[in-house]
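Left out: one protein chain. Kept in place: all the others.
Labels run A and B following the written order; every chain starts at residue 1.
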Amino acid sequence: MATSVLDKAPAAHATAPTGIWSWITTVDHKRIGILYGATAFLFFLIGGLEALFMRIQLMKPDNDFVSPEMFNALFTMHGTTMIFLGVMPLSAMFFNYFIPLQIGARDVAFPRLNAFSYWVFLLGGLFINFSWLLNAAPNAGWFGYANLTSNQYSPGLNTDFWVLGLQILGVASMAAAINFFVTIVNLRAPGMRMLRMPMFTWMSFITQILLLLAFPVITIALVFLMMDRHFGTHFFLPEGGGDPVLWQHLFWIFGHPEVYILILPAFGIVSEVLPVFSRKPLFGYTAMVFSGAFIAFLGFGVWSHHMFATGMGPFADSFFALSTMLIAVPTGVKIFNWIGTLWGGSLQMKTPLYFAVGMVAMFIIGGLSGVMHSSPPADLQQTDSYFVVAHFHYVLFGGSIFGLTAGAYYWFPKMFGRMLNETIGKWHFWLMFIGFNVTFFPMHFLGLNGMPRRVYTYPEGLNFEFWNQVQTWGSILLGVSMLVFIYNMWKAARGPANAPADPWRGATLEWLIPSPPQEFNFGTVPPVGSSTPAWDLRRANGGPLQEPAPESGEGIHMPRPSYWPVVTAFGVLGVIGSILFTHAFPQWYLITITGAAILIYGIYRWAFEPAF
Amino acid sequence: MDSHSEVHAEHAHPTPGLYLKIALVLFVLTALEVLAFEAGRGGLGAGLRPIFEPITVVLLIVLSAAKFALVAMFYMHLKQDPRLLANLFVFPLIIAASIIAGLIILFQYWRVVGAK
Partner (left out) sequence: MSDAAHALEHPTATGIDSKKVAIWTLIGSECLLFASLISTYLVYKGKSLVGPLPHAESQCMLHGKMQACEPIFEIPLVTFGTAVLLFSSFFIVLALYGAQKGNRKMLVGWLSMTVLCGLFFIGMQVYEFNHFYHKGLGYSTNLFGSTFYTLTGFHGSHVTVGVIWLSTLLYRAVKGKIPPAKSINLEIAALYWHFVDVVWIVIFPVVYLMR
């Protein structure tokens, strides 16, 4: 420990290996980021297809495109997929790829743990979706309210796939959250104080804290539910004295921070894109940091606003209404600062800016309807109606997905060394923007007119036909916009490697190194004296910086690839997944023991193999 | 390379003598906890019960909080180690305690006003 590893490092792994085995054993945060992105995008498309099926079903009254049972599975899997397999891992793609680059690090703090997170996530996602093949897809809603999830009302394996799948995904999220938290705390380049970190890194940092504190709660709630379903307890079953409302509390103690887990990374991306394309520093950097932290902190004190309809009494209603309204303040600060950043800027009308501005505008709409829900009397009118569906799609699609897409256009050149086509990108934006609003804005009207959510159909003559039809056409437009996006990426993949190191005149460290970055990221870590180190260098240089030359990487010692993370991930799958079989055969615990043996063996081999 | 961190993390840690004193205090506090419990249920004579029964919970919270703090500060070295580590523990503890308190209040209230 006393001497630097650098001194005695042989020049191993000078060139990045290729081939499928190199991807399975990789511990490179950039490759893991790409794996996260590709996997999450596939799940995102599956979730989108599920939504399209629902829209086709609802296109006309008394439709029978899908059965009521199938509709339940579709909305449950759509929500579960989009949240846990779509938006969260798409954010994780950016965490993986860009947190180390933005703080000037060579990798994350625990590279093998990072690979482990990805493999557990992949196995968990496949596990949940495997239920489709058995015709047992989860069907009790993404919130799994008790007692819809009891053995009595959900006798099949459907809810088990959901419970155990989320448990597996939780392992992945926890491992990743610890890793990124430590990375940001400990691997910042010299000079990069906390209040000089790029805003995306800051919001990611806060997201990790939320993950760390929110996921244990759902873990326990899912354990209780699993015990109720498999081991005869009555945690949420009234016939044994249990209280179904406790599930709602535990779920939303997790669930409300979870919505900030979904939105804060997008906030961070937009806070990167707006200054770069306005050619102005972010307006109110410190206020942005603290408003993000304040949102996260308050996020733990508002959970019961999802439960006004359970009748908690005036004291609890008032408390949670007020704390919820308070969150509008830091959120308003953020929106004000984004507009302040754009104001008077020299706007570069590129695709990332379109998506970022689209995000701000759509999020304002979703935020306003959110403030409406914070008032219990109003909420009681809106709850369980399409008004709520409109609200959370404006924040999750209009907020998170628009923000993530801005990030995709902004960082694609850095990740793949290729520019996405600007013209196609703008087509993508306008199709998505129009399709999104046509799909989701009418839901406000339908909700206020009384259309309940989660119904598989509606009778004629309730005045629901027109807007439902409009929405379905909007959702098809949204689907087309995704095809345009895929076409754009496909075209770029076939095109020349035309991306310079810094296509946008970026402000942060990742733009100082070649696109795509070399395996070791930085040959020498650049000096950091502010939150915009690349602009500082540019200013000192009196103009554009030279294209960085590839470096030899001689003497830079990178972590060794390892397959123990994959093995250990299978152990996790075995231990948790084995509960699926408790009712099917009495020797189910043999699977648990096998899984545990693989898990322990994997951990030991992992712990005692040299990291370098 | 780690000389910097060692100055921070290792040199200021307490000595076995202090560790022993803490252990003895922890032992005494545990004994007091059990005594408070016994006094509160009348195990130490019926005369003590009316005095201790209403305050047993408060006594137990105070005593266990003291034990908790001693272990965290001295055995887990939070008193000497960088503040960051203490924050990593205290902030989640505040959230955890608030959630426990919040749920108890919500369910007490639910029982009085909500049901029946």
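In the analysis below, contacts are C-beta pairs under 8 Å (C-beta built on N, C-alpha and C of every residue); 3 or more make two chains touch, one makes a residue touch a chain.
On a predicted model such as this, the values are computed, not experimentally measured, just so you know.
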Worksheet, complete the sentence: Among the displayed chains, the hidden one touches A, B
Worksheet item: Of the residues A:E50, A:D107, A:D160 or A:D317, which one touches the chain left out of the display?
Response: A:D107
Discussion item. Which candidate, A:G232, A:P314 or A:G529, sits in contact with the chain we can't see?
Written reply: A:G232
Item to complete: Just the residue numbers, please: which parts of chain A touch the chain that's not shown?
Response: 1-2, 4-6, 9, 105-113, 174, 177-179, 181-182, 185-190, 192, 212-217, 219-221, 223-224, 227, 231-235, 240-243, 246, 250, 253, 525, 557, 559, 604, 606-608, 610-612
Discussion item. List every residue of chain B that touches the chain not included in the displayed model.
Written reply: 1-2, 4-5, 7-10, 13, 15-16, 19-20, 22-23, 26-27, 30, 33-34, 36-37, 40-41, 56-57, 60-61, 63-64, 67-68, 71-72, 75-76, 81-82, 84-85, 88-89, 91-93, 95-97, 99-100, 103-104, 107
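Basically, only the chains that are shown with their structure count from here on.
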Discussion item. How many angstrom lie between the centres of chain A and chain B, each centre taken as the mean Cα position?
Written reply: 37
Response to the item:
The chain B residues in contact with chain A across the complex are 1-3, 84, 92, 95, 98-99, 102-103, 105-107, 109-110, 113-114
Worksheet item: In the complex of these two chains, what residues of chain A are touching chain B?
Response: 1-5, 185, 212-213, 217, 243, 245-246, 249, 253, 300-301, 304, 311-313, 315-316
